[in-house]
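Structure below; questions to follow.
Apart from one protein chain that is not included, each protein chain of the complex appears where it belongs.
Presenting chain A:
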Amino acid sequence: MFSITCQNYRGLKMETNWILFYVTTICLIINPITADIINKNVERNLDIASQLVKTSYKIQVEETAGKPLKEYEFIVREPNLSFISVKDGFNKKLAFEEKKENEKSQVKYKITFASSAPQQTLLIETVSTKNILPYPSEIKQNDKQLVKYVGGLYLYSNYLTQSQRINIQLSSSNIIAHTQFRPFSVMSNKMTFGPYENIAKLTDDELFVHYENQSPFLTVNTLERTIEVSHWGNIAVKEEIQMTHTGAKLKGSFSRYDFQKDGRSGQSAVKSYKTYLPASATGVYYRDTNGNISTSNMNLMRESVDLDLRPRFPLFGGWKTQYVLGYNVPSYEYLYSSDNDYILKMHLIDHIHDNMCIDEAVITIILPEGSSNIKLETPYGIKRHQNALIHTYLDTVGRPVVSFSQRNLVENHIAEFTLKYNFSKVSLLQEPLLVIAFIYIIFLLTIVFLRLDFSITSHFHKE
């Protein structure tokens, strides 16, 4: 009874759900002891050195009345939130569920602790995209790229925060301007704001930093990843990528002379980037509609295959490029089978470049002809498309195709999906038999044809 009351009481704070409100009011009458949750200490690390905003929170929560704490509400007021993970003090993952909000740039999460205790520690990590904007938005070739980050100075919380602090990691020590709200300190490319004491709940204030950020601002607009499974021992992966430099746009002319002569010219331009492929990747190709892009290097490492990809031209602000990257991996590393049941475990998306940000990814999995009972499990929510059939080499009925898509992905989303299906091993022989039969028929027809005389009359000049 008690715990229910408690929950309901917190429910009041959560939202203006009038039914809850009603219940709680009744509960309050029954149980008048006021219990309160506070954020005892909040430590926020904000990493805005790249194009992504990576925040890690360390929140110490306390129930002042000493009652065990089961649930906590966490609010994120960042647009384009791409990834969130919640752990407790023992580095154990905690379950959380998202609550719909009317306000667009605000998402609420209800976190459930693994065990109830009056004092809890939360470790939350979030990654959001497109919150660091170039300012000015257009620069000349020799200018530095300056960006502006605008976020919240305080942890926007439903609870009172006793003490909080933000550590900001920047990409350079060149800071043009920032919020002057004491106490704060600036050390080279690090800034610390706070500690701020006793911030009332739902308090917000703006934090902005205007600084130099020359790290690549590359956005993958579309990623089309095709995984083709062959039971002859090979999995072919093809990634069609379209990317744009979303940093400050290039204003005026591009001068090759300056670009070659002066190392400082065009620093924000992306000349090359690294892509890591699985260590077993072979037959790597990197091409576009005009053919092979000859400017790239491949290094075989123990853990991975490092590709040093150079687009055909350096990518300046606003410039786009498209390419296809493909490779083969042996199927024994990803495909597991028992009898006629198969399980495919592969990365849903893979690394494209460091601190990548993918607007939309479409993943297509082509299974061998004759696969059935296809079941897909993914590590996070996706938008499933309708299954289709595709006809390629030596196909008769077509191969089943599973495809799905997801928007706004970052590196943290590199995780494995699981695809279960049935496939009878006998149908593996179908294609070779088809070829054999075809060639046999050709020979047969030739033999018959050569022994027939198709002429109407007997020719005198026949040879």
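By definition in this document, contacts are C-beta pairs under 8 Å (C-beta built on N, C-alpha and C of every residue); 3 or more make two chains touch, one makes a residue touch a chain; residues count from 1.
One rule holds for everything that comes next: contacts and distances are computed from a predicted model.
Chosen from "dolichyl-diphosphooligosaccharide--protein glycotransferase", "Ribosomal RNA-processing protein 40", "Trafficking protein particle complex subunit" or "Methyltransferase domain-containing protein", the protein name that UniProt gives for the omitted chain reads "dolichyl-diphosphooligosaccharide--protein glycotransferase". If you put the hidden chain back, the residue from A:Q106, A:T179 or A:Q322 that touches it is A:Q322.
Interface note for the absent chain: among A:Y109, A:Y135 or A:F254, the touching residue is A:F254. Of the listed residues A:S185, A:N292 or A:N387, the one in contact with the hidden chain in the full complex is A:N292.
Between the chain not shown and the residues A:A114, A:L394 or A:A415, the one that touches is A:L394.
Across the interface with the omitted chain, chain A contributes residues 252-257, 261, 287-295, 312-313, 318-322, 391-396, 461, 463.
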